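Excluded from the complex is one protein chain; the other protein chains are retained at their positions.
Up next, subunit A:
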Amino acid sequence: MKLQRKNRLRALSLGAVAVSGALALTACGSDDTGTKTGNGSSSSAAAGSIKCDGAKGQLLADGSSAQKNAIDAWVKNFSQSCGVQINYKGAGSGAGVTSFNQGQIAFAGSDSALKPEEVVASKKVCKGGQGIDLPMVGGPIALGYNVPGVDNLVLDAPTLAKIFDSKIQKWNDPAIKKLNPSAKLPDLKIQPFHRSEDSGTTDNFTKYLIATTPDNWKYEGGKAWQAKGGQAASGSSGVAQGVKQNQGAIGYFELSYAKDMTTVAIATGAKTPVKPSTDSATADIAAAKVVGTGKDLALKLDYNTKAEGAYPITLVTYEIVCDKGNKPETLPATKAFLTYLASEDGQKVLSQNDYAPIPEEIIAKVRTTVASLS
């Protein structure tokens, strides 16, 4: 009996500790929720002009994780106004296109346009039509670095390629000094961070290196990192974390991860080196050419741009839908959602979330294409 009573006492005290712990935790949490509701109200103010057009039910979508935050913000506004439940599962561009071509989802998000064989495969799902790319989200890929005492680092493409290929190993290398004559560069080992898993961000960053400085970056490119050396970390958050923790580190990630970090300005050949920002990325996309045929609006970005204020390392995320032959039960909701994304209010949501809006000329084409979906 005595033993049992002891146990009960112990259980009681444990319970008390758990309850008080939970209370203490909720106390710390209340600050955050305050700021969050602030954000929510500002973005729902922008949700005024959503046209539902008989959209109802549930939409399934999947794809690029780079645009996940943007989609989440849109989904929140859209489902508040229209009551449509949208489930976007940012499993990666490859997974998104695969599920789209198996007819499992209403639209996919992808960091790269459909490949010819993927377009062929999409014809099975899109009865009488095919999958098309609609550029909807832009985003600069920032290069964050951690070098004490250096605030305005400028690099160009060949230097970047050599740093990430472990050819330049110290921050006081002559090549970096030449680009930063006034900076006090320390004798510090450079630790380039890349993504450990396959990623569209890696793909777009290496595409930039291949396009601008093929002599210094002799790899094929693609979603998997190919250069040897350096540090690998999982996810953009892991890379950003690694850069923050380690002196001498440099890494690439979406702009939203670079908030409390110094970022590299790229010497593009323009008069002043360009820092990553939503505006400078939009300026870069404005110079892109539409290379898609028919209703497809796939873009070809100009990585060698020398335009003032255009940040060259930019990625565009496409929403992929059928131009004809979308499933009748999801068509109204898909159309209404994409119309909202391409609308002025929809694009405004992007810059609030550290993404770059698509420039007016291109988004106007997206709007007409979305209106013609069937």
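Following the convention adopted for this analysis, contacts are C-beta pairs under 8 Å (C-beta built on N, C-alpha and C of every residue); 3 or more make two chains touch, one makes a residue touch a chain; residues count from 1.
Throughout what follows, contacts and distances are computed from a predicted model.
You can't see one chain of this complex, but its UniProt record names it "Phosphate transport system permease protein", from the set "Phosphate transport system permease protein", "NADH-quinone oxidoreductase subunit D", "Carbohydrate ABC transporter membrane protein 1, CUT1 family" or "Chemotaxis protein CheW". Among A:Ala232, A:Ala270, A:Val290 or A:Ala307, only A:Ala232 touches the chain left out of the display. Within the whole complex, the absent chain has one touching residue among A:Asp173, A:Glu197, A:Asp279 or A:Asp345, and that is A:Glu197.
Although one chain is hidden here, its contacts on subunit A can still be listed: residues 91-95, 189, 191, 196-199, 222-224, 228-229, 231-234, 238, 241-242, 245-246, 249.
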